[in-house]
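Below: one structure, written as structure tokens.
As you look at this complex, bear in mind that one protein chain is not there, while each of the others sits in place.
By written order: A, B, C, D, E, F, G, H, I, J and K. Residues from 1 in each chain.
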Amino acid sequence: MQKKILVIHGPNLNLLGVREPETYGTQTLDDINNEIVDLGRRLELDVDVFQSNHEGEIINKIQEVRGRYQGLILNAAAYTHTSIAIRDAVVLIDVPVVEVHLSNIYKRESFRHQSLLADVVIGQITGFGGRGYLLGLHAMCALV
Amino acid sequence: MQKKILVIHGPNLNLLGVREPETYGTQTLDDINNEIVDLGRRLELDVDVFQSNHEGEIINKIQEVRGRYQGLILNAAAYTHTSIAIRDAVVLIDVPVVEVHLSNIYKRESFRHQSLLADVVIGQITGFGGRGYLLGLHAMCALV
Amino acid sequence: MQKKILVIHGPNLNLLGVREPETYGTQTLDDINNEIVDLGRRLELDVDVFQSNHEGEIINKIQEVRGRYQGLILNAAAYTHTSIAIRDAVVLIDVPVVEVHLSNIYKRESFRHQSLLADVVIGQITGFGGRGYLLGLHAMCALV
Amino acid sequence: MQKKILVIHGPNLNLLGVREPETYGTQTLDDINNEIVDLGRRLELDVDVFQSNHEGEIINKIQEVRGRYQGLILNAAAYTHTSIAIRDAVVLIDVPVVEVHLSNIYKRESFRHQSLLADVVIGQITGFGGRGYLLGLHAMCALV
Amino acid sequence: MQKKILVIHGPNLNLLGVREPETYGTQTLDDINNEIVDLGRRLELDVDVFQSNHEGEIINKIQEVRGRYQGLILNAAAYTHTSIAIRDAVVLIDVPVVEVHLSNIYKRESFRHQSLLADVVIGQITGFGGRGYLLGLHAMCALV
Amino acid sequence: MQKKILVIHGPNLNLLGVREPETYGTQTLDDINNEIVDLGRRLELDVDVFQSNHEGEIINKIQEVRGRYQGLILNAAAYTHTSIAIRDAVVLIDVPVVEVHLSNIYKRESFRHQSLLADVVIGQITGFGGRGYLLGLHAMCALV
Amino acid sequence: MQKKILVIHGPNLNLLGVREPETYGTQTLDDINNEIVDLGRRLELDVDVFQSNHEGEIINKIQEVRGRYQGLILNAAAYTHTSIAIRDAVVLIDVPVVEVHLSNIYKRESFRHQSLLADVVIGQITGFGGRGYLLGLHAMCALV
Amino acid sequence: MQKKILVIHGPNLNLLGVREPETYGTQTLDDINNEIVDLGRRLELDVDVFQSNHEGEIINKIQEVRGRYQGLILNAAAYTHTSIAIRDAVVLIDVPVVEVHLSNIYKRESFRHQSLLADVVIGQITGFGGRGYLLGLHAMCALV
Amino acid sequence: MQKKILVIHGPNLNLLGVREPETYGTQTLDDINNEIVDLGRRLELDVDVFQSNHEGEIINKIQEVRGRYQGLILNAAAYTHTSIAIRDAVVLIDVPVVEVHLSNIYKRESFRHQSLLADVVIGQITGFGGRGYLLGLHAMCALV
Amino acid sequence: MQKKILVIHGPNLNLLGVREPETYGTQTLDDINNEIVDLGRRLELDVDVFQSNHEGEIINKIQEVRGRYQGLILNAAAYTHTSIAIRDAVVLIDVPVVEVHLSNIYKRESFRHQSLLADVVIGQITGFGGRGYLLGLHAMCALV
Amino acid sequence: MQKKILVIHGPNLNLLGVREPETYGTQTLDDINNEIVDLGRRLELDVDVFQSNHEGEIINKIQEVRGRYQGLILNAAAYTHTSIAIRDAVVLIDVPVVEVHLSNIYKRESFRHQSLLADVVIGQITGFGGRGYLLGLHAMCALV
Partner (left out) sequence: MQKKILVIHGPNLNLLGVREPETYGTQTLDDINNEIVDLGRRLELDVDVFQSNHEGEIINKIQEVRGRYQGLILNAAAYTHTSIAIRDAVVLIDVPVVEVHLSNIYKRESFRHQSLLADVVIGQITGFGGRGYLLGLHAMCALV
């Protein structure tokens, strides 16, 4: 049976393509989601996507991973740096989690250099734009 | 007339019993809530319980304490360490607040050692598992 | 055509007038909103007001500014000091943003001395109570 | 056979009741000790109490716990924040230790916010005045 | 009788208009002073202006406020961040003081992010250029 | 014509497979290099590999990238955290650089959490073991 | 009736005169005590002196001040920088306390620059050798 | 021949008696100067006094000590904490310098806890109000 | 005549062999003392041993070294990291002092990484268990 | 036409030759100024010199550079480390500025290690005594 | 069969005896090596010595320990404080490592107080000059 993978996009990523194009490029979130699902199909992974600006909804969604998905690709965006609650939710689930960031967070403000998730996920991919999710799917292949 | 006490459980506590049992034990949140209500009855306190993963809902619930409850037992979980907004809500209400943590937060990651609530509540009980709420009720007895 | 301005009030400001009157005065949020709308009328600005205790709802509301409003007056209250996600939303919109605080945040706890918004807004007005919004509207006049 | 519990009061606690009554209340140490022994009797615990202003005597007393007592309730007062030697003694004994503080140490000077004992005890109870010892006995009941 | 307000401009502000126009605009200090006096007239405030590059002269001038003026608008420029002596002088006088900064100090070097005056004035207005003084006068109206 | 890619392995990576297998797995450096060259062939990239324990040799090798290679995949290992000289060499070359780490550096000692290279490369891939190089090649495909 | 003053000398001061004469001079503690008692007589103060190397004994002695002495001159020596327990004892007594140091503590190791007593005593006299006690007695004259 | 002593009062001390009487008492600077000169006469010291709000004038005055005075009593007030230039001037002169502060600087804002002068003077007297200068004169007696 | 050496064991070392055997081994303090005295005999050193849990007693004992012993081997245990008073006593005596620690203090809690004694002794031996004292005696041989 | 260069000497430099000769040598400021003017003549630069102990006068003098001089050599002495106002003045003028220090500031107190001017001048010359100004003139030659 | 021990001397130790004799004594490295080999013979250990100024060569040499030596005595000199790469090499080998320093590193510059090796070796011997290596051999005897 096909493995199921969830991809979660954090706050403000719904505006991708309109937001600071010099930093994030012109792809919209729909463009990226299409590429993700396409690659998923080629890798024989069944991929769902989810976006929210609410910390609580992201926590709820991560909790749902338990028993329904075999892997989670998580771009918590700004919450990466402030949410211990999302970290706690990640620790709760027992599937591999891959952290993705579109921009190179180490080139940006110093408060973005520290991730509260980095030490509770399998690995981190940062700086490759929307392509980062695709690399994350490749990584997930070997993990699930 | 019986005093009314509200117990608020913060993010991820809905998964108690499944979450890191070596840290939190195997009691579910329902088990704990039953024990809380039972002890409340014996202490002649009318206890309500509430859980949410949303910071905003917890703030709303704390605001509702005004005029409806005579005391609040608050385990804000991960929000304890990051939410000035919950702290502000606690300051707004004029009833005694007791802070409870299941695990000994001083044995865990350093970012859990500081509570943004500790200096605006009456007192703190930490490290006694689900039993901490019961100690909190005992403490509340003398305060309300 | 009249310029449209949005005023956002952050968490716990719904309890203005009841909350620490020695710090914030006895004006309720409705009183302040009435004054804001009145002054807006005199300055020929069409002003909408919004309050929420949810970080996610505030982010959603800020995102709606794009294309609908010509200016934003933002009092993010406690979220000012903790929310990178709200900061990211502010950066996303292309209209002038004025940051307002009722109390003089530099007279309060040290964790309120730093604003995550201050360097991405036009300017900051702090310490003048509800009157701060009115000064913000005056400032907005010259900016839109 | 009845369990034996030792309660240790640290430096300056011999002056309880005369010391900063607005912070610690008017109970004397004798009053508190009587309440402790009484509750112990009701909980079928055999409780001894001890007070000293000498770090070395407190260390000696903690070492005596080994083989003689089944639990230790420890209010090391000022030594909580400065004595690695007392911490080392606590680690040496193999019975549960509960840390108690009369005042809410998080409302006081910043050098009282950190406890050198917190991460080597079972749990901490702080801010409930002399009643904190009684809550500690309740907690001890379940531990021994 | 008309209220008297003093406006003090700190070091290097005498070169406004020639100094980093991309940061401070092209208005000269005379232009700004004219606008201040004009608005003062409309608000029925009698406004004096003063500029100096000398910390000592600014201290002397602030001391003169006592008994002569009903309010002080103070832009201490670079001294804002280094002069405890000016802070002490501000504390000495018993009239409302409003702190103004032309540029958004939070967008500049980190040593400009902290004001030694902020917690001893009524409020702070920052980032609105020369217009900041006018907002300060509006604020002063309600204070004197 | 085929693009040429250089892969540099830093100090102690020559002992891969014998070094802390619980952290790095049992693959030897030769195993990994074979996988890298294989994937390169499939992606139509001509890949060279290099390992050294000498900071100076790594700097020399990076300088050689200029004019000879179209991309660099760099795992500077321990030098990642201490070598400004390697950082300077990376800045000197005008081809995309991808930073790879075998282990999740955020789960290890705190002095490994900061990379002196992270803000001068395109992106970083960390935590996926030898597979990280393969993800780096995938990423490089889109960059050269 | 004559006022009674207690002078407490902390650890290692019993070796004055032999200890680092280039720092502390060649006066022995007896020499200094004689000068103190002599000046006390001239100022009509009844002075007792006490020395101990034990933190606990110093605490006990400070507690005895209550009801027996009208003033305390305290040179806690090394304990000045480490003993919160002595600080707590000082706060407990309700007579003026003057802090004295023989050497200029600000010319010595950085860990001697901070006194845990300084903000709970009336004032501090430092750097004048044995003569510092005599200045302390002069100061005490005006305080008792 | 009589020794000559200079007493320098720093910024804002000209307003003593009107400035924060709860902190500094009701003595004016003239009152204090009279007491200083009187005690000087009794101790057979010829005392001059000087006050300025200008850092540069204080530096000039300290430089004049060379060859004209045998001792300097210096209360640099706010400049104590910010002026390396005054420190440099103190180092230049070859007579004993005694540092005096009226209030207990360790009970005030943390930026007043560090003196840039403390390690280049003989000793420091702090917290005894205007009487501190008199203690300084007593100390000076033994030094000149 | 034979040289006399004193060996001082600090707090909690009386429980060696029972205390955390995985860290300190199963040797008791008596076992170690026997080995020390034996080796002393072979090296023609007359060795005395002393243990105390009291900081004050350790200070007294160190003071006794003056004139009685030609060398001191000091394991101050927990007081190593907190006692400036013991440091002061070490500075007072004029014989070589060798610092010994049983465990490798750099593998333990961060507050054990800094020794207040290290820069006032001849040298430090750490991590070799009870054998460290014997190495200290060897070192002492060449020093006395 | 000859280029005009201004050399500014900061506080206490008027006492050069008398001040800490072991640090600054025995040259007086006049000696140094003569050497500067002489070398200026040889390099065909018209050099003016200026010294002041007043921060405000130095600011005024720097402002005068605009339109009158083609280069500024600035030794702000102690103000280097404390004066943001002088830094602001330096930024205001549009000619090259060279920072000179007589002593090697990195061998002195840590508060002299940081210059508030260093990042707004062309370059810095430190540690060569009075000869540093001559090196500064050589450097200026190539800049104007 | 005899155990083989390697002794590695780090950078600049080749100049021992000429380098700061007041700190390191007048023994040359050859003198010390002779003493080491001699003592080795007496202890029936076969000792090799090695010195290099190159970090990379030291890493290579440490890697060679695997399978060839039963123990390593390592004085990494300056690299002790900066080389994570040497630390990683130490972790790679599976024989006991003893860290030696000639001078008491805690009496020197603060950047020498922290060793990157200390928590991955068995123990550390510091401050006994060339004799430290001999103590290290004694320690090694019991370890191999």
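Assume contacts are C-beta pairs under 8 Å (C-beta built on N, C-alpha and C of every residue); 3 or more make two chains touch, one makes a residue touch a chain.
Note that the coordinates shown come from a computational prediction; the quantities given were computed from them, not determined experimentally.
J.: Of the residues listed, F:32, F:89 or F:117, which one is in contact with the missing chain?
T.: Within the whole complex, the residue contacting the unshown chain is F:89.
J.: Of the listed residues J:12, J:63, J:82 or J:115, which contacts the missing chain in the full complex?
T.: Candidates J:12, J:63, J:82 or J:115; residue touching the omitted chain: J:115.
J.: Provide the residue numbers of chain F that touch the chain removed from this figure.
T.: Residues touching the hidden chain, for chain F, are 54-57, 59-60, 63, 66, 82-85, 87-89, 91-92, 116.
J.: Extract the touching residues of chain J with respect to the undisplayed chain.
T.: 104, 106-107, 113-115, 118-119, 121-128, 131-132, 134-135, 138-139, 142
J.: Which chain K residues would touch the chain omitted from the figure, given the whole complex?
T.: 10-12, 14-15, 18-20, 52-57, 77-79, 81-82, 111-112
We take it that only the chains that are shown with their structure count from here on.
J.: Among the listed pairs A-C, D-I or B-D, choose the one whose interface is a repeat of I-K, with over half of the contact pairs the same by residue number.
T.: Match found for I-K within A-C, D-I or B-D: B-D.
J.: Chain F to chain K: how many Å between their CA centres?
T.: 31
J.: Just the number, please: Cα centre separation of chain C and chain I in whole Å.
T.: Each chain's C-alpha centroid was found; their separation is 64 Å.
J.: Give, as an integer number of Å, the spacing between the C-alpha centres of chain K and chain G.
T.: Comparing mean C-alpha positions, chain K is 48 Å from chain G.
J.: Quick check: what residues of chain I touch more than one other chain, meaning two or more?
T.: Residues 54-57, 82 of chain I each touch two or more of the other chains.
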